[in-house]
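The other protein chains are all here in position, but one chain of the complex has been omitted.
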Amino acid sequence: MSELKFVDISEISNINIFGRMGKMRRPLPLLFNGSAVEVVITGSDLWIDLETDSDFHEPWVAYEINGAFMGRQMLLPGEHRLCLFRNMEPTTPKRVRFYRELQAMSEDDKCKVLVKGLEIDVNGEFKEVPKYNRKIEFIGDSITSGEGSYGCVTDVDWLAMYMSASVNYATMTAKELNADYHIISQGGWGVYCGWDNDPRHNIPSVYEKVCGLATGPSNEAMGTQEPYDFASWQPDVIVVNLGTNDITAFSQPPILNPEDGKMYKQRRNEDGSLNREDELKVEGAIVNFLTMLRKHNPKAHIAWCYGMLWCDLNMTITEAMSTYREKTGDTNISFFQLPNTTEETVGAHMHPGRKSHENATKALTNFLRIQMGW
Amino acid sequence: MSELKFVDISEISNINIFGRMGKMRRPLPLLFNGSAVEVVITGSDLWIDLETDSDFHEPWVAYEINGAFMGRQMLLPGEHRLCLFRNMEPTTPKRVRFYRELQAMSEDDKCKVLVKGLEIDVNGEFKEVPKYNRKIEFIGDSITSGEGSYGCVTDVDWLAMYMSASVNYATMTAKELNADYHIISQGGWGVYCGWDNDPRHNIPSVYEKVCGLATGPSNEAMGTQEPYDFASWQPDVIVVNLGTNDITAFSQPPILNPEDGKMYKQRRNEDGSLNREDELKVEGAIVNFLTMLRKHNPKAHIAWCYGMLWCDLNMTITEAMSTYREKTGDTNISFFQLPNTTEETVGAHMHPGRKSHENATKALTNFLRIQMGW
Amino acid sequence: MSELKFVDISEISNINIFGRMGKMRRPLPLLFNGSAVEVVITGSDLWIDLETDSDFHEPWVAYEINGAFMGRQMLLPGEHRLCLFRNMEPTTPKRVRFYRELQAMSEDDKCKVLVKGLEIDVNGEFKEVPKYNRKIEFIGDSITSGEGSYGCVTDVDWLAMYMSASVNYATMTAKELNADYHIISQGGWGVYCGWDNDPRHNIPSVYEKVCGLATGPSNEAMGTQEPYDFASWQPDVIVVNLGTNDITAFSQPPILNPEDGKMYKQRRNEDGSLNREDELKVEGAIVNFLTMLRKHNPKAHIAWCYGMLWCDLNMTITEAMSTYREKTGDTNISFFQLPNTTEETVGAHMHPGRKSHENATKALTNFLRIQMGW
Partner (left out) sequence: MSELKFVDISEISNINIFGRMGKMRRPLPLLFNGSAVEVVITGSDLWIDLETDSDFHEPWVAYEINGAFMGRQMLLPGEHRLCLFRNMEPTTPKRVRFYRELQAMSEDDKCKVLVKGLEIDVNGEFKEVPKYNRKIEFIGDSITSGEGSYGCVTDVDWLAMYMSASVNYATMTAKELNADYHIISQGGWGVYCGWDNDPRHNIPSVYEKVCGLATGPSNEAMGTQEPYDFASWQPDVIVVNLGTNDITAFSQPPILNPEDGKMYKQRRNEDGSLNREDELKVEGAIVNFLTMLRKHNPKAHIAWCYGMLWCDLNMTITEAMSTYREKTGDTNISFFQLPNTTEETVGAHMHPGRKSHENATKALTNFLRIQMGW
């Protein structure tokens, strides 16, 4: 066993950090699925020191060595020392990425993953980390949270263990394109409302905060509710994969919003088509969100990429995008349909499985290569 | 060798005829790619009697037995007796479909394929043909004409032999869904103009005629320029796969239209985006075409299915569809993006190859099954 | 239409001829499936002049342009002028391979395909043809005759149209490896006996003749029954794909050999295992055939490649190969198992379909690349 030295996360300069960060850097919170630390080190052993907390939804983490998936586990509340590798050839640099599997958890105020530091050989060194010349921001719902990417097809519980960044088109696409990436996503949420008509569950309402999804005293102390510093990380492309819950809401019962005491319900006409008034609410939300995205990301290409769980909001999304384009003259946007999930590619509780994420990755990678001239 | 009897095509009642027909039924013209006759017969042998003509672009035909591709060949001008099978077990019914591979040929006035009749065993019988309970109309350009579905990746000649109905997503989709189908397509044409800006090369201008693409005295004598009797065949779905040439025109030099002596050119802005005025011409054409389609097919679901050769007209097509929907209140339309052709799936002269047509078929079949409740 | 000139096949020096040849070269017989002529020409048009004959089993032919399949058709007895292409860009060299689809037909004495010559533009020229630095001989049964590679899964007639060289692992493998190749194969035949126990139906008995499978006055006049000149074409590898019919014989009823008036039957023991005496007959035939192959092909690597229609003769074949190796000290042989045909890959009448031939090609190509250092 090698002799180890602890290096505080704040003291590591040769490091790639994936995912949005707020003011808190010591310890470093991994706020979203896909949020990660990546280092390249020499020495035979590597450990990571963590602190985690949670209530119902315990965080899951995973890690890879030299780009290959190695381990995945849940972390219950407490302090953790995880060994990421042992007894490796000490002089060969090893690239390790340690990341959060679980989405930012709007339903568990205590849920958090904090990286305190790494333990490496006393003679080990932090080497240059890879440079990613492309930056992609993924904004989405359960699909982008990797829901159902783990678990049996017949599983129906709604649990942290079924979500991931490891089996996820966002991660796969970023890797395929050698890109740095951020994920901002939440299962059940939409651009206008949640799958159950809840008008509070819309991503735009949290987009401008560091991690608006993470609430409660513990999270707020980390600065999650503070304004995000968009200047700190300007993506080349923003992939918006929203709409799946907005369309679902049209087939769900009304819901009471306790904040204003009103009932909310997206309606359908008798012939099954969308009630125009309600459809326009979704479109209004899309126009506003595009406006918000543009405000904070003046140069990014915005690609609305939708369709992994059916595409029946195509006409609505594109109409809104046309409205936005007409209104603003902004032509730096595009619509791209992702391949639908089928019986052969489905994962747990009717969500995309590994094969569907791989198909989406193939299509999206081809799209971005052409669209962006990459 | 069996003794054969000739049966005039007009006397065969147990027959499926694929593709649009005009007034002329004896002999029966096969006007489009995919236009076909299908019979189920007993007896050991089957021959088909044809008359064909052409100038530069000779027609190609193919046939299948019991649903399996068997032969494919060119037909030079003249009378033909083709043996479709010999020496088969006589009592077993054999299903045979004989079809035109080559699109309706707007550039060859003489090009035609006429079926005069079949020759079967003197003891052979025409049995019940399969019933197809679904009907799909495919409207398209070179992609739907199967251009490049045959031929080497490096081939660049523009020739009849590279086009097909046999390796074609339209045919494959119809088969997969057990549907009757029509194809109306022309390589190089668009919804507003041709790939080279020629405003005459738009599909809507020929849609209302039996086969407006087939001109010249010989074709006109067959009634190709007469109004098509839409009541005779009402599709459940119309798949419109147009736009690929309309977007190409924006990158091509101006063209002189000899009919009005004017120059035509779809322009781009300096930043590469589409000139709004010209984009609106395309959109106007789409709105008008949707209106025309609806007029003649009041109950059909109209699905604009686009993207096999890149998808950069997505925003334009969907904006026009929204305009049409807003204007008419017609919600029985949808937009569906087809999978892009890649290096691995490309065929001859940069068109979709077999693998691309198979991928499109898989996606489109899944779409139609869900969209149509099939 | 270009003005054409006829060039006698014997006068074309820039030509690749695929398949075994005998003394007759004018006209040139295409004796086996895969037997072909290949030229590279300039000029806009190309025709081929043929003479064919047959009784029950009419020959089928196919052709490709620049390596891509273009047409396939039956040829009934008579003289034929087939146009292989028209109106192509005249200065670009076009590579065309015209080939026989149908195996050498042991059951149709009249069956033949003779190439008399080509017709090319008066200004067209024969250019250098590709050089193939590798040579492979394929020896097989119905699998190598491409039986069932065309036709519907439910088809059961035994007909010429279901066989091919176009959808055939032998052709595909040769192309993938850029190799010249010969096919010697016959449906229903084995290394020791036919599928029905007929001891006359063994490939070794015809191997040493030009085309021992083709009998009757017409064929014999072409020299098919004369000794083959092995020195004229020495393969680098001999792929023997035999055994499928030998094992089938063990489950078939006895058969009377009219030549000696005796009954023949490969027997199984009560527990279903092979009768050892009969198994050793197969092994003896294998040892003798290997000896014969080695005699005529002293340097060729001999690879017994078996298993596309199940692999239950593995133990028998390899035992015989070991016996041969022990006896002769010849170690330049190998055994390679090909992937089995499954429900997903089957073609007509329970034979390998296109997908199975593709799978076999992938495996065999990988094997030959490594085994031969290619």
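Note that the chains are named A, B and C in the order they appear, and that numbering of residues resets to 1 at the start of each chain.
Following the convention adopted for this analysis, a contact is a pair of C-beta atoms (placed from the backbone, for glycine too) under 8 Å apart; a residue touches a chain by one contact, two chains touch by 3 or more.
Quantities reported herein were computed from a predicted structural model and do not represent experimental measurements.
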item: Chains still shown that are in contact with the chain withheld from the display; value: A, C
item: Residue of C:Gly43, C:Gly243, C:Gly307 or C:Pro352 in touch with the missing chain, whole complex considered; value: C:Gly307
item: Among A:Arg86, A:Lys127 or A:Lys262, residue touching the chain not depicted; value: A:Arg86
item: Residue among A:Met70, A:Leu280 or A:Val346 touching the omitted chain; value: A:Met70
item: Chain A residues that touch the omitted chain in the full complex; value: 56, 58, 65-74, 76, 83, 85-89, 150-152, 154-157, 159, 161, 348
item: Residues belonging to chain C that touch the chain removed from view; value: 271, 273-274, 307, 310-312, 314-315, 318-319, 321-322, 325, 331, 333-337, 339-340, 342, 363, 366-367, 370
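FYI, only the chains that are shown with their structure count from here on.
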item: Contact graph of the chains (line, ring, star, complete, other); value: line
item: Cα superposition of chain B on its sequence copy chain C - rotation in ° rounded to nearest 5; value: 180
item: Inter-chain centre distance, chain A versus chain C - centres from mean C-alpha coordinates, in Å; value: 57
item: CA centroid of chain B to CA centroid of chain C, Å; value: 38
item: Overlap residues in chain B, where contacts from two or more other chains coincide; value: none
